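Heads up, one of the protein chains got dropped from this complex, but the rest are sitting where they should.
All chains are identified by letter, namely A, B and C, in their written order; residue positions are counted from 1 within each chain.
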Amino acid sequence: MSAVPTDSNKLRASIKAGELEVSHVSKSYGDATFRTEVVRDCSFKIERNKLTVMIGPSGCGKSTLIRLLAGFEEPTSGTIAINGQPVSGPGRDRLVLFQESALFPWMNTWDNVMYGPRARGEVTRETTELAEFLLNKVGLAQFRRKYPTQLSGGMQRRAELARAMINNPAVMILDEPFRGLDAMTKVLMWEYYAALFEETRRTNFFVTTDIDEAIFLADRLLIMSNIPTQVRAVLEIDLPRPRTQLELVENDRANEIKMQALSILHEEAMKSFSRGSKAAADFVDAYSKRVSKS
Amino acid sequence: MFTYRFSKWLRSPTPYLMLVGFALFFGAWFLLSEVFKFWRFASLPGPRQLLVEWFNPNPVYGMSLYTPDYYMHVWMSLRRVLYAFAISTCLGVPFGLFLGWSKAFKEFTFPVFETLRPIPVLAWVPLAIVMFKGDETPVIFLTTLASFYATALNTMLGVQSIDPSFPRAAACLGASKWQIFRHIIVPGALPFIFTGLQISIGVAWFSLVAAEMVSGEYGLGYLILASYVNVQYVVIIIGMVSVGIVGYASSALVRLAGDYLMQWRVRELALGSGR
Amino acid sequence: MSAVVASGVAPRPRPGQSIFRHHLVRAVISLATFLVLWEIGSRLKLPWVGDVPPPTVVMNAWLPLLSDPGYWYSWVQSSRRVLSGFLAAMLIGIPFGLAMATSRVFNDISFPVFEILRPIPPLAWVPAAIIFWPTQELSIGFVIFLGAIFTIMLNVIGGARSIDIRFFQAARSMGSSNWDIFRRIILPGVLPSIVVGMEVGIGITWNVVVAAEMISGGGGAIKSSAGGGLGFFIWNSYIGFSYPQIVVGMISIGIAGYISSAIIRRLGLMVTPWSRTR
Partner (left out) sequence: MNAPAAVAPAHATKGAIRIQNVDKVYYAREGAVQAVSDCSLDIRAGEICMIVGPSGCGKTTLLNAIAGFHDITGGAIYLDGDMLCGPDKPKAEPGPDRVVVFQNGALFPWKTNLENVAFGPVVQGKLTRAQAEEKARGMMADAGLVGVEHNYPGEVSSGMRRRVEIVRALMNDPKVLLLDEPFRALDSLTKSVMHEALLEIYYKNKVTIFFITHDLEEAIFLGHRVAIMTTRPCKPKKILEVDIPHPRNYSVLTSPRFRSLMEETVNAVHQEAVKAFEAGEKEM
């Protein structure tokens, strides 16, 4: 393959990281008789060049918030602005990585990555070079002709990262992207993804239910209440980067943050547990055992 | 919950568009056949003529909802389909279960099954008449053959669709081969079996109509063709509509039986994706 | 991706035969026993099978036919009818199905009408088709068209609806226009189900063409010398009491049906290379 001219700092220069502002957003479904409120008066900011992680018990409305940020749905009230401009519908400035892979099964890896530029008719020598560079970056250069079904879970995730990055989004939104992977590949993906973020410093918004994943990746941690969801607490994670799994196990500051976040999550779960939500019941069960023992 | 969905459905545009669709279809048919008598449509009876004849206490051609002959034809066809459906289910389901369950059985019988399957069922008509004397048996044989293929094949697919860890788990729990067959293979294959039964009743009606046209004495297929020969064109449409209604009703019954027998699927689907 | 056997240890050959040969042997045995039973049954005049000509008789009734152009001509006619009816069903069915899958309004208008027509078996349309269409060729073609179109449309609608919404969202946020989404998401996404619809549809069309040729070619009460095609060939042999030719006709249609669905399966794999890797 030809030597790839674009190098990391050139890539970093081309990125115009964005800032997302969510103010008093609410979202509910159904009409007057059967209203279910999913998001209530939720306000937070996703700062430029920062990796913001959102954590909350499963089924608390995080995915709804993601659909609002990405513009797939309109909020019932409140506004979402990117770099000051109000958001209207999906756009290349906010790209989403879903929980299950959304690679087009009928396109090989190269066509998947090139989908964005081709859709917008922006195929130039420079974009093909960037695609080449990104494919090398995610280690899939020799898998370009393979179809998604021929790639392992970890490789599909990396291909999807490349497909999103080529469109140079102002904000990258990830919805529990590593949930399906086995524990070992997951940790490797954490390290890989954190290094990638470190290099590009693109604004990232990462959603998860796994507290260890949140602490490993986050600059800022948003802890969400249960449904109807709103921001319960914001923790600054001032751990040095690059972080490794081993360090975090031994680092007292990391464990302290972990316990702090868990106790907030526990309060939230107790509230919804009284309302009989199945997921919350499991959560409370798990948490009470953990806290009472340690 | 049902009332909520129904009231939501009423407020959405769907029912009104449905009426628009029906209006367009029947309106066009009416205008072309009865009003303008346009081109070839002239020879076809219009919806109004159909309804008049069908609901007429003493119809012109003796075939309406009030005449016993009409119900005799319907019953003859229905009886044949029920016979064929019963035979094909009793033969097809066990055959399909063994095809899926034992590799040896499949390797010996499936080649013959597969070589005979491409032969269109209706190509058997003359041979059926030769093989089975009389009028009734050939028609029932043909209808049974058609639905037998569908039932056996889908039952086999049902057995193959079962996650291999189920029979293994049962084996671990000490179940014998026969107990695994009864407790795991049959209930596991049930969803596919019912898909097969629905297809098979549809195919049964498909072949019955043709078989009746070619060799039947009574039945809706025979009625449709005979009324063409006797130039009673309205009765053709009555026959077609009746076959459609009875066919739809019988497959709806099979669907209901399926839902009743597979409570666990109904409750699981109702909860959305199983947690 | 299977790794080649490591550490140089040559794996012991599998005891007995290789998988492939084992499977074939049993297939041959089962077909042979079927033919032998058929032969004995017919020779001994057992009930049912007694009147059916045995395979040996059928074989030497088939040999002279191979050189008879009339026999091959009936192949050509049936295939032409199947092809024309099938292509018409595809050309109309696929766009209609896609339109119904993509536009909610169009679907709400036309799907109910589609649903009330679907339960009527295609062959119930034969008399009405004969009345309506000027030539017999057109009426048979119309019935074949009806036989295939319902299956194709159902598969197209089902296929389009089963495309995961994530793909639309991903494409939309990467800035694709509606046309772009149709061309590069909906079409490829629906393709596998179209192929399935075609495979099932071709099976139905062969069933319909045989019956239509029989019924309109003199079967039942319609007296007309026109027609031709394998269905007519079988009916003609029946009327002419040459029973072996009936069986020859049946087997020929079976082969024709098998070849056409094999072609469609081959076509399907070519058109959807990614499904092969599943």
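One rule holds for everything that comes next: a contact is a pair of C-beta atoms (placed from the backbone, for glycine too) under 8 Å apart; a residue touches a chain by one contact, two chains touch by 3 or more.
None of the values given here were measured: they were computed from a predicted structure.
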### Query
So which of A:Thr52, A:Thr127 or A:Thr209 would be touching the chain we can't see?
A:Thr209
### Task
Out of A:Ala195, A:Val234 or A:Val249, point to the residue that touches the absent chain in the complete complex.
A:Val249
## Note on the structure
Even though one chain is not shown, chain A touches it at residues 57-58, 139, 143, 151-152, 154-155, 179, 182-185, 188, 209-212, 245-246, 249-250, 255, 278-279, 281-283, 285-287, 289-290, 293-294
### Interface with the undisplayed chain - residues on chain B
163, 165-166, 168-176, 179, 183-184, 187-188, 190, 262-265, 267-268, 271, 274-275
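Quick note on the criterion: only the chains that are shown with their structure count from here on.
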### Task
Could you please state the distance in Å, as a whole number, between where the Cα atoms of chain B are centred and where those of chain C are centred?
19
### Task
In the complex, go through chain C and note every residue touching chain A.
164, 166-167, 169-177, 180, 184-185, 188-189, 191, 272-274, 277-278
### chain C-facing residues of chain A, complex
70-72, 89-92, 94-96, 98, 100, 102, 104-108, 115-116, 119-120, 147-150, 167
### Task
Report the residues of chain B in contact with chain C in the complex, numbered from low to high.
13-14, 17-18, 20-22, 24-25, 40-41, 43-44, 104, 107-112, 115-116, 118-127, 129-132, 202, 205-210, 213-214, 220-221, 224-229, 233, 236-237, 239-241, 243-245, 247-248, 251
